[in-house]
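The complex appears here without one of its protein chains, the remainder shown in place.
Labels for the chains are A and B, by order of writing; each one numbers its residues from 1.
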Amino acid sequence: MARRIEMDTALMKAALWTGVALVAAMIVSQGILMHFIGPPSPNLTAQELAQKFIARKGEIRVGCLVMCMFWCFWATWSMAITIFIRKMEKGYPILTYCSIALNGGGYVFFILIPMTWAVIAYRPETLDPAIMQIMNDWVWFDYLFTWPPFAAWMAIIGLAILKDHNLPTLYPRWVAYLNFWCAILIFPAGLIVFFKTGPFAYDGVGAFWIPFFIFFGWMVTMTVTTFQAIARRRLTLEAELDAAIEAEPSPSAL
Amino acid sequence: MTTLVETESLSTPKRVPGEPGAWIFILGDMCVFAVFFSVYLVQRAHDPELFARSQEQLNRNLGALNTIFLLMSSLLVVLAVRAVRQDAHRHLAPYLFVGAIVCGVCFVVVKAFEYHEKIAAGITPETNSFFMYYFVLTGVHLFHLVFGMGVLSVLWRLAKHENPSGLHLAFIEGGACFWHMVDLLWIVLFPLLFLVR
Partner (left out) sequence: MSTLLRTPASVVWLVLVGATAVSWTLGTDNGLGPDTQRLAGIAILAIAFVKVRFIGLYFMELREAPSVLRGFFELYCAAVGTLVLALFLFAH
């Protein structure tokens, strides 16, 4: 009877690749199509902002459709890592359940972003520019001001890695410290509520660009290190399986 | 073979305090703050009178008091780490960590009072460029400090173990270094924002 290790590496890797697809889709949709990498200035008048949506309404509609599809992959990507959190913690899976809860909410924040842009671009010529301005502000706050659940999850990943009881550990310990650091580094995204201009407005270098590059850079790093963890875990599981098969009495001995 | 190597090395063997991974975090954070310091000084140069005038409204005594609180907490952390390493003194370590946390709480209370003083006087992050940097830089530092107090409470728990493992000790050292970084950053921030003009 052929026995297989209990981890389906193909599916695990596919889940990780969905995260790569998420980032690629963002670059194409938000960047190339919508011209929303970086944000329009919060200091624009409602009229100026309305013009941006009217001018690119076709690109925004298509871009949002694409982004909505690919951004639900936050859920699948984050669960690949959460599976390893389950393997790293012993006993009652508190960190795992926190991860599931945080990320289950997380993808909602993600797809509300393209959904809202799509609604703004739905009737941009007749929609009151003042309303468009509020909705656009809302999107950028959804993009940035909602940093806490993501920082909380980064801290949980770090904690899980430091408490990993496996030998060898699933992730190298520096990944834990990197997660703690990234959690702190995206904090300035929360400052956007205080400013309409300057480095901590939602188009500023401190509140947008740095957290933006940190967050997506962190996604890339976690993807690479999780691929490595899958490879490492597979070796361990295969060795355990071989040892178990060796230890079984051969049929002729019965 | 090993004894030969030991007797030949006259200096104490070099070791990384804590874990290498922790230093990515600590040094990286220090670099981010170095960028903050530089950006502040460049902005100040655009309007030195505004910055000097606004700076006068800061409470330097409270800033100095906070510096003392942080220095005291760092000393307590140094003593706590020393205590954890010595069997005879390990029982003192949890109290020392608690002492450091209390100093941290004092810092937060003073800072809250300082912010309240400003806001009650109508000064907010949006008042002018100087006050934006004042609130943001001290706010980001405060966030690090609160995170650091979380780290200290983990160290307090670890210090209660009768026989801490190698990993425990490495984490305690790394956590202590993070706290010293929080102190170190304030040592630059306080004169930069409050004193020099």
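The criterion applied here is as follows: a residue touches a chain if its C-beta (ideal position, glycine included) is under 8 Å from a C-beta of that chain, and two chains touch if they have at least 3 such contacts.
Worth saying up front: this structure is predicted, and the values here are computed from it rather than measured.
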| item | value |
| --- | --- |
| Chains in view that touch the one left out, judged over the entire complex | B |
| Contact footprint on chain B, counting only the chain that is left out | 12, 14-17, 23, 27, 30-31, 34, 37-38, 41-42, 44-46, 60, 64, 67-68, 71, 74-75, 77-79, 82-83, 86, 89, 92, 173, 176-177, 180-181, 183-184, 187-188, 191-192, 194-197 |
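Just so we're on the same page, only the chains that are shown with their structure count from here on.
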| item | value |
| --- | --- |
| CA centroid of chain A to CA centroid of chain B, Å | 30 |
| Partner chain A, residues of chain B touching it in the complex | 19-22, 24-25, 28-29, 32, 39, 124-126, 129, 132, 135-136, 139-140, 143-144, 147, 171, 174 |
| In the complex with chain B, residue positions of chain A that touch it | 162, 172-178, 180-181, 184-185, 187-188, 191, 194-195, 198-200, 206 |
